[in-house]
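With one protein chain held back, the other chains of the complex are shown just where they sit.
When the chains are written out, they are named A and B in that same order, and each has its own residue count from 1.
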Amino acid sequence: MTTQAARTEQPLLSVQDLKIQIQMDNGVMHAVDGVDFDIYKGKTLGLVGESGCGKSLTSRSIISINPKECETTGNIVYHSESEKALNNLNLLSLPPTGKKIRSIRGRKIAMIFQEPMTAFSPMYTIGNQIMEAILIHRTKDKKEAKKIALEMLAKVGISDQEKRFDQYPHEFSGGMRQRAMISMALSCNPELLIADEPTTALDVTIQAQVLELMRELQKELGMAILLVTHDLGIIAQMCDEVAVMYLGKIVEQAPVKEIFYNPKHPYTKGLLKSMPRLGGTKSKRLDSIEGSVPMPIDMPPMCGFYERCKDRIEGVCNTKAVPKTYISDQHSVRCFLYSDQLEGEAQ
Amino acid sequence: MKTLPVFKRQKPAVISPAKTKDANYSSQWRLIYLKFKKHKLARISLVILAVLYTVALFAQFIAPYGLQSYDSKYVNAPPMGLHFIDADGKFHFKPFVYGLKSERDPETMRKMFVADTENRYPIQFFVRGEEYKFLGLIPTSLHLLGVEEPGRIFLLGTDGMGRDMFSRIVLGSQVSLSIPLVGVGISFVIGLFLGGISGYFGGWMDSVIQRIIEIIRSFPTLPLWMALSAAIPPRIPVVTMYLYIVIIFAFIGWTDLARVVRGKFISLKNEDYVVAAKIAGVSDGKIIVKHLLPGFISYLVVATTLAIPGMILAETAMSFLGLGIRSPATSWGVLLQEAQKIENVALYPWKLFPLGIVILTVLTYNFLGDGLRDAADPYKK
Partner (left out) sequence: MTKKILNVENINKYFQVKSKKALFRKPASVHVLNDISFELLEGETLSIVGESGCGKTTLGRCLVRGMDASSGNVYYHTEDGQQIDFLKLKGKHSKQYRRNIQMIFQDPYSSLSPRMSVFDIIAEPLIANFKLSKSEVEQKVMEIAEKTGLNVNYLQRYPHAFSGGQRQRIAIARALIMRPRLIVCDEAVSALDVSIQAQIINLLKDLQEQFQITYIFISHDLSIVQNISDRVAVMHLGKIVELATTESLFSSPKHPYTEALMSAVPQPDPELKKSRIILEGEMPNPANPPSGCHFHPRCAYKTEKCVQQAPELRQVADNHFTACHYAEELNLQGVQDETASAI
C-alpha cells in the first residue's frame, strides 16, 4: 500500500507540489514538475541530479530568487519554532521583493553559491559585506556587528581575521572566498542553509576542507542544510537523506544508505553504476546510461526517463504520469516497476 | 555491420545541405537574421533608413527645384499646406497648394506671406522642370512633383534667398548620408588591416600601431578638423572637396575600428576551436579566413553601424562651422549653418527642419546598431 509514514517531527521546511514553468520560443518548459520534500532541523537533505534537472531552480525558489520568467506554483511552507510570526508561512505566497521574504532571506534561510566570486561585490571589503548582513538582521551596533563578523571569520577557519576583514574579494583565493561566503551566510544563525554546488569550482583538497567545515558548523549551530550537487560522492559523505532529480521530478527519495545500498529507480541505479570510483579496477567498462536528457518542453504524461531506461515497460511508462510509490516508510520512488497501480491493471 | 546500409541510404541528404528552416541547420547569418527580426525598433529603423537613402539616391528627381534655383520674390516663405478642400468647401481629388501673396504686417511692418486662395495650383506628378542628370548619367528634366508656372511649391518653406527648403534638404542628404558611409568604409578597410596586423602578429608591430592610434585619438577633434580643412585649398570643385572631407573623417575614424578588430583577434586567437584547428595542421591563412574573420565580422558590422551616426554629426558640425561643404553645394550642416541666427527660431522655425532630419537619422542608426549588437552573437545564451 502506498502509505506515507507519519514522521512525528515537524519539518522545518516543506516543499509541496512545486512547479516551475518557463515560456520558451518553442513551448512551455516544465523545468520543475511537481516536487515534494521536507527538510528537518539539523539534517542534511541532498538534491542530486544532472545539469538541467531543475535542482538549482528548486533550491532558489525557496527564497524566491529565480528570474521573472519562472512561473512558480505550489507551496513552500516554513515552520519556525523560534518565531511565531514565521510559523506555517507559505514562502511562495509572499511577494518576491517584499519585506517579509527579505526578513527571512539571509536571516532564517541563507544560501551559498557555486562561484563565490560573483556572490561578493568587488567594490567592498569582505568584512564590510559580512557586516552588512549582520547589521540588517541582528544588531544595529556597528562595533558589535564587527565583533560578530570577526568571530564568524574565525569560525570558518580564516586566520588573521583582522587583516582579512579589510581585504577585497579578489585578494582571497577560491577556497578562502567560499569560506568567507559561508561565514556571511551563517552570520545570522540561519535555520536552513541552502548550498548550491558549494564546492564544484574548488580543487579536491580544498573541497574536502570546505565540506569538513560545513559538517562541523552544522554540528555546532544545528542548522538544516539543503545540499544541491551533481556529485554522488559528496552526497554520500554529507547527507542524511537524498532526493534524486531527473527532468524536473524527484524520481527517488530515501535516507542516504538506502539510496546507495538499495536503489530502486533505474536512473539512480544507472547513475551509481556509471560513476567510476576509487578502488575500482582499470579497464572495467563503465555501465553508462545511453542517450541524453531530453528537453522537458510540452512533454506528454509519461516517465521522463523512458527513452533511456533499460527496464521500461512499453505502453505503460510512455503513456501516463508516474505516481509516487512508497517502498518503505522513508523510501519513495517514481517508477511503474514498483507501482501497485500497474499490478492492479495487469490483473 | 548492420548500420552500413542505413548510412549509405542517407548519403544524398548529406551532400545537399538541408534546406530547412530548422534552427539546428541554421548558419551564423541565419541565426543573426532570426534574432535581428525580433528587435522591432531596429526593424523600423532599417525601413526608415532605406527610405532616406532611396530619397538621397533619387534626390534630383524628387526635389522640385535644383540647387541653383532661387526666387527673390519668395524670401523666407513659410511651408505651404497641402489642401484637398478649397476655400469654397469643394473637394478636389488632386491635392493642391495656394499661391502666395505678400502683405505687410500692419503693426510691425514686416513682410509676410499669406495664402492666395484665388490661385489654386494642383500638384502634378512627373512634370518637366530644371535639367539634371538622372543618377548622374541620363540627362533629363523630369521631376517627381511640381506645380504649373507661375505657381511655386515650397513644402517646407524657403530660406533667406528664396530657395526651396525641401529641395535643399533632399539634395543635401546626398552629401550628409553618403559621407559617413564612404568615410566609415575607408576607415573599415584601414582599421581591419592595421587592427588585424596588430592583433594577429602582436609584438613590436602591435606596439607601434597602438601608439599611433593613441596619438591620433589624443588630438582634440575640433582643432584637428580646423587644421586639416585649412590644408584644403579654398577654391576647388565640390567633388574634390567632398573627397578631402571623407579622407579627414576616415583618418580619425579608423582608430576605433582598429581597436575592435585587434581585441577580437586576440580573444579569438586563444579560443579552443582555433587552437584545435592549429593542432590539426590548418594553415594560418585558412585559420584567419575560416575561423577568425567569421568570428568577428558581425561585431565589425555593429561597430561600423554605430560609427556612422558619429560621422553624420561630425559632417554636420564641420559644415556648420563653415569648414566643410560650402554653398551653393549643400548638406544638412550647411543648412543648419544658414539657420543659425537666433531670429530664425522665432520667425522662421521651418529653417530648423534639417535639424529634425539629422536627429532622426542619427537615432535610427543607433537603434539599428543596437539591434545588430543584440543579434551579433547568436550563440550567447
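Just so it is clear, contacts are C-beta pairs under 8 Å (C-beta built on N, C-alpha and C of every residue); 3 or more make two chains touch, one makes a residue touch a chain.
Bear in mind the structure is a predicted one, so any value in this text is a computation, not a measurement.
Visitor: Of the residues A:256, A:299 or A:333, I need the one that contacts the missing chain.
Guide: Missing-chain contact among the listed residues: A:256.
Visitor: Applying the definition given at the start, please give the residues of chain B touching the unseen chain.
Guide: Residues of chain B in touch with the missing chain: 3, 7, 10-11, 13-15, 17-18, 23-28, 31, 271-283, 286, 290-291, 294-295, 379.
Visitor: In the whole complex, what residues of chain A lie against the chain that is missing from view?
Guide: 50-51, 173, 175-176, 203-209, 211-212, 230-238, 256-257, 260-263, 269-290, 292-293
We take it that only the chains that are shown with their structure count from here on.
Visitor: How many angstrom lie between the CA centroids of chain A and chain B, rounded to a whole number?
Guide: 55
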